[in-house]
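Pasting a structure here, questions to come.
Complex shown without one protein chain; remaining protein chains in place.
The letters A and B name the chains in turn, as written, and every chain counts its residues from 1.
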Amino acid sequence: MNPTMKAEISNAKQIRVSKASANYWRVTFDNPPLNLMGPAFLVEFAEIVRAIESDEQLKVVVFDSAVEGFFLNHSDFTVKLEELTSLPQGPTGLEAWPDILVRLTLAPVVTIAKIRGRATGNGSEILLACDMTFASREKALISQWEVGVGMVAGGGPMARLPRQIGRSRALEVLLGSDDIHGDLAEAYGYVNRSLPDADLDVFVDALAIRVGSFDKWAIFNTKRLVNAASLPTDIEMAAGWDVCIASVKRPATQARIKAFMDLGFHKPGDAENHIGKYLERLNR
Amino acid sequence: MNPTMKAEISNAKQIRVSKASANYWRVTFDNPPLNLMGPAFLVEFAEIVRAIESDEQLKVVVFDSAVEGFFLNHSDFTVKLEELTSLPQGPTGLEAWPDILVRLTLAPVVTIAKIRGRATGNGSEILLACDMTFASREKALISQWEVGVGMVAGGGPMARLPRQIGRSRALEVLLGSDDIHGDLAEAYGYVNRSLPDADLDVFVDALAIRVGSFDKWAIFNTKRLVNAASLPTDIEMAAGWDVCIASVKRPATQARIKAFMDLGFHKPGDAENHIGKYLERLNR
Partner (left out) sequence: MNPTMKAEISNAKQIRVSKASANYWRVTFDNPPLNLMGPAFLVEFAEIVRAIESDEQLKVVVFDSAVEGFFLNHSDFTVKLEELTSLPQGPTGLEAWPDILVRLTLAPVVTIAKIRGRATGNGSEILLACDMTFASREKALISQWEVGVGMVAGGGPMARLPRQIGRSRALEVLLGSDDIHGDLAEAYGYVNRSLPDADLDVFVDALAIRVGSFDKWAIFNTKRLVNAASLPTDIEMAAGWDVCIASVKRPATQARIKAFMDLGFHKPGDAENHIGKYLERLNR
């Protein structure tokens, strides 16, 4: 992280925005030690999305992480569910998290996810909301882990993954709930490319600078038509969110989440580093 | 095959169902020597689908074969077409074969195809109806051979393949009518993965046991939403079936099927082992 960068959004605590130039911003997830997502993260993120939508000079945004080992992780289950569900609906009419994801897909700029470390649950959903994703071959770990703990994912991967990688591989990712390394993610088309970790920053930076030099009108109008050919409807995204909330409320799921915490979930260490494997231990 | 396994469906003759556990069944195609599909096979299969749909404990089904060299092969053309077309419509309103295929995609359990040997025509259509497919690198041979003999495929690959692997590769598979080995099938996304034959059983078994340990409600609701994003309508499946039946009735097609039989089709040996190549000889 460039030391000259600083938070541009007032009171930002878990997400940092820095401007590489007027047309190229970096949005850095920075909620150590595990980069979990709770309600405060969502409030900050919604503010950043508003800035991305309205800045006239902005053309490209790169999402990355300042937390070693975690791009962006699952939700914070130590927070009461009501704190999440009481957040106001966004302008799309969707609840806070799917609202952010849908607005990112529609934003008139190019969004790029740069994946190092775990992109699990919310991290994978951000990736799928971005226009492109490049992953570290050695350090990326992508997953939708929800079914393994009795949940349904809330940020729309049931709608987006089959359109991106086909039904069979989408079902493997979602129902298998396992950790996926960079090269398999590339082979499945889950990410654009998996690159050697040493090359990842240079590659993404060069692409961002390149696209940032192009015409914003052409970027937006091209993206708008790609969206028309590829995005699920908001109703489909809403259906996923509603089933997710219903799943969390089920006693069977609450029991599994509690048992997973007893195994080390939500604490730095083996369980968070190997969620895929630990789901087998949980369900043994 | 585990020697303790036995048929669980009464009078089963061409398909065996065995229960690895209450939540994990194996459905094994066993119609030697060529694993052809005729009307009796369909009647048995429909009964098995009903059991899969209604069993409350079942969570994962693996489809495999007990016939060396053949996962599941084309239809039995020695049977009168009327024996097939006179089978009753299924509950979806579709004819017997597409009814089975559609209901498998909707079943509230995970279905996995494990491909060893030839999956041609019906075998490929079962694969495309399953949630995931894993293929033997050395022994899988997948194809939609129908156009090569003047037919149109009946189990919906025109609807399913383009959504799974894109229009260009779907057209290559369908119009080229050639045999496709495991690694090319993986590269095209026709199967989830191609694995060394020696690893295939262990991999699929471990995945089945893993998913079988997860929560059925979460599996079903996740699959339901993936289906909403990825399945063709039943009308599209019906259109494929109707054109297939029309194609079989054409004198030009009947002549080609007869000539193919004269080349060894329907008998164990070279023609059945190399259908792709023999289609060139047929049409020379």
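Keep this in mind: a residue touches a chain if its C-beta (ideal position, glycine included) is under 8 Å from a C-beta of that chain, and two chains touch if they have at least 3 such contacts.
All values derive from a computational prediction rather than experimental measurement.
Only one of A:Val110, A:Ile126 or A:Ile275 touches the chain withheld from this view, namely A:Val110. Checked against the hidden chain, the listed residues B:Ala153, B:Ala185 or B:Val226 yield one contact partner: B:Ala153.
Those residues of subunit B that touch the chain absent from the view are 146-148, 150-153, 158-163, 165-172, 174-178, 187-189, 232, 236, 239-240, 243, 247, 250, 252-253, 256, 279-280, 283-284. Hidden from this view is one chain, which touches subunit A at 110, 130-133, 163-165, 186, 189, 191-192, 207, 210-211, 213-215, 217-219, 221-223, 225-231.
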